[in-house]
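All protein chains but one are shown in place.
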Amino acid sequence: MAEPIISFKDYGFQYLAQASPTLYHINLDIYPGEKVLIAGASGSGKSTIGSCINGLIPYAYPGESTGSLLVDGKDPAKESIFNLSQIVGTVLQDTDGQFIGLTVGEDIAFALENDCVPQNNMKETVREVAKLVDIDHHLEYAPHELSGGQKQRVSLAGVMVEKVQALLFDEPLANLDPAAGRATIELIDRIQERTGAAAIIIEHRLEDVLWRRVDRIVLMDEGRIVADMPTKDFLTGKMLLEHGIREPLYLTALRYAGVSVTEEMEPQYVGSLQLSESQKETVRGWYRASGGYGEEKKETKVLLDVEHLTFGYTPERTNLRDVSFSVREGEMVSIVGKNGAGKSTLAKLICGFEKPTSGRICLSGRDISGDTIKERAQRIGYVMQNPNQMISKPLIWDEVEMALLASGMSAEERKERVEETLKICGLYPFRKWPVSALSFGQKKRVTIAGILVQRPQMIILDEPTAGQDYHHYTEIMEFLKSLNAQGYTIVMITHDMHLMLEYTPRAIVFCEGELLADTTAAHVLNDPELVERANLKETSLYTLSMACGVENPQEFTKRFIAYEEARRKTEEG
Amino acid sequence: MARVAILNYIKRPSPVHELTGTTKLIFFMAWSVASMVTFDTRILVCMLVIGAVIFRISRIRIRDISVVLGLAAVFLLLNNIFIYLFTPEYGVDLYESRTVLLSGVGRYTVTAQQLFYHLNVTLKVICVVPVALLFIACTDPSEFAASLARIGVSYRAGYAVSLALRYIPDVQREYTNISQAQQARGIELSGKDKFFTRLKNSVAILLPLVMSSLNRIETVSNAMELRGFGKEKKRTWYTYRSLKRNDWLAIGFAVAILVVDLTVTFWDGSRYYNPFL
Partner (left out) sequence: MKKLSVKSVVAIGIGAALFFVLGKVAIPSPVPNTNISLQYAVEAVFATLFGPIAGIVIGFIGHTLIDATSYGPWWSWIIASAFVGLVIGLLTMKMNVEEGIDSKKLIRFNVAQIIAHVLAWGLVAPVLDILIYAEPVEKLFAQGLMAAVSNIITTGVVGTLLLLGYAKTVVKKGSLEKED
């Protein structure tokens, strides 16, 4: 067997600023040409492993290590980070952070420039590599003219100009819409086959990564490797849920149906799955038996009414065209569509951050076009994607109280209101804590509390769970669900197809500034044309139900979710 | 908030565009120095005319830059008013003679010398405007860093300029998003609030903006380290263009102007051209 390209031997690491180690007794060999997935919940140490491999540890993040680590037979601590970068190419999660050049061409050439490669050779290499990742028609483009997926391809090209032997992807799916994420997984697959480099993917979204073959899965928990085995062995076990990772949906569905997953079924990814006729029949049987999707909600009064809304940031280009829809009181709705489809613009118009070119917005039947941002905010709250962009006070109490200070309430009233809000959000025990001591999910709650304190009727959330592992995802979504149960109307802008299916009965689909569909969440993902046009992606449930010959895949998804919800309720109660 | 008009590179085929960034940078600097040094009206007028001609050649239209011209006009007007308010007799001291054209209230008379001084100060600013604007409008931002490196600035400092240009739109978007979200919570920057309230409110926007910028610094510097920035004493440039005949001509011209400027200005031992003596 060949020598491993990366080899951890009883390796441990502790960051300088931290009280206890982040990694313990890591033993891991990665061989040339292998494709390895490193999975784990937030804080499991999976990103730290990545930083050890590419040399950011110890160069950018000093600390103490034990045991040994060899990258291509060399000790990274003794090599320069530059030498390491010619062995391991890293694609970071933040596509804007990694896009350094002013145009695509410059960015791809960045490493070559630093290597003092003559300009002619440089241009040639850039063209070749750009072609490989299919971005060669955009060499003159500036980063803001590209989609997230395209920027990521530029990042990939930028590390491939060096003849690297291993490619490291740090949460490559976190910032992408579903179709772009899928394209990334396909691209990684293709590039890896073409170049023969090892690929290491750090990601917790198994459902999405397992769209293509992965040789091996390494599961991390609390700084230790708890599993390291070939994908098919791994998936037949029950390791995932125990360690806070969501199992791919097709496997969950098989489990519910009572089909036990074995290695012979080739369960590595949904496309490779082999089911016998009797197993298919079991799935169909489960489908027929688990009918009766939850009770329909009663029709309530219309809260928000958007009529013929049109808007453009510049006169030449319209970002939204003739959009009409309404939201009823107590609803929980998803707004989906690819990046740049106009979803965030819509939210900005509703909140009054931008003024529509034409059309109007009514709240409880009253036209609010004349209302200021502040007046609207009393009734419609807007929560940004990144809580760090909203929190501006070091203490939780102050942060939540902030909106009230401008409202002229008495100190007594304010105290009462803040306390009540903190209790709703489960933050009351932390009320005197500094915000910095909270986890991402808790910070999100703080920002929501800062909005709720104004007692709006409706809350709009931009990507409430982006970049969160299953544990935090569930925490945030269950919290939103409880708010919804208390009567708050909730609108979410999201890329997460499962979030849409699981939590919002209804979805509004946008594409290129137009409202494409306004229908049930389950319907959206079972309409291939809609999926295609809006850059969405069907879940593996759809693929599974098709493979099993279920007559109505849409209903299959619905029943799956109803079943899952019922199970959760029994577990809780 | 409306999108702030920023550095607008306007791509059009013209001889000015074809010049390398290096040439335009040298030209711009020589021009700035020339206008700063001289107070000779004849030279300033010549520079203004030449500037206008170059502007024509560049095929940039007035309306492309009307916003910037408007700002320059307001700035000049205010600056002139303040000079006059503070020192209405300044020109008289400077040109050592006094020709009253209009006697006004108290010390505020109008003298030919004062007007001539205002003309010169205004010309000094105006004759740089077209060249500065052209430098911005006709130079591909991608060329800035390479041009700075070419004239001897360390490539690290040069790259900082490139990074600033790269991240201005991102920072601007972030600023807009944060300030909108804070407005929805009753925090406003502009408006009728008192000065100190506004300052305090601005922290509600700046703190998240600065914290996220510090995060960005971390990510970007990691990304640059990982791709070998700073490993050699020099680096090559993807966008570098070698100087052609026209470049040398333009540089020669700029140097000539500077030499003429210095010679004429200091020929008689005084920086000022004085038609009153």
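Note that the chains are named A and B in the order they appear, and that numbering of residues resets to 1 at the start of each chain.
We take it that a contact is a pair of C-beta atoms (placed from the backbone, for glycine too) under 8 Å apart; a residue touches a chain by one contact, two chains touch by 3 or more.
Quantities reported herein were computed from a predicted structural model and do not represent experimental measurements.
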item: Touch criterion as defined above, residue of B:20, B:147 or B:162 at the omitted chain; value: B:162
item: Among B:10, B:46 or B:68, the residue in touch with the chain that has been omitted; value: B:68
item: Per the touch definition above, residue among B:39, B:116, B:237 or B:273 touching the missing chain; value: B:39
item: Interface residues of subunit A (partner: the chain not displayed); value: 17, 392, 394, 428-437
item: Subunit B residues touching the omitted chain (full complex); value: 1, 4-7, 32, 36-37, 39, 68, 71-72, 75-76, 78-79, 82-83, 85-87, 90, 94, 121, 124-125, 128-129, 132-133, 135-136, 154, 156-157, 159-164, 166-168, 170-172, 175, 189-190, 195-196, 198-200, 202-203, 206-207, 209-211, 213-214, 216-217, 220-221, 224-225, 229-230, 271-272
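The rule is simple: only the chains that are shown with their structure count from here on.
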item: Averaged-CA centre spacing for the pair subunit B and subunit A, given as whole angstrom; value: 43
item: Residue numbers on subunit B that touch subunit A, as the complex places them; value: 3, 141-142, 162-163, 165-166, 169-170, 174, 177-178, 180-188, 203-205, 207-208, 211-212, 215-216, 219-232, 234-240
item: Subunit A - residues contacting subunit B, complex; value: 54-56, 59-60, 80-82, 85-86, 90, 92, 94, 96-103, 105-106, 109-119, 122-123, 126, 143-144, 158-159, 313, 348, 351, 353, 373-374, 376-377, 381-382, 384, 386, 388-393, 402-403, 405-407, 450-451, 454
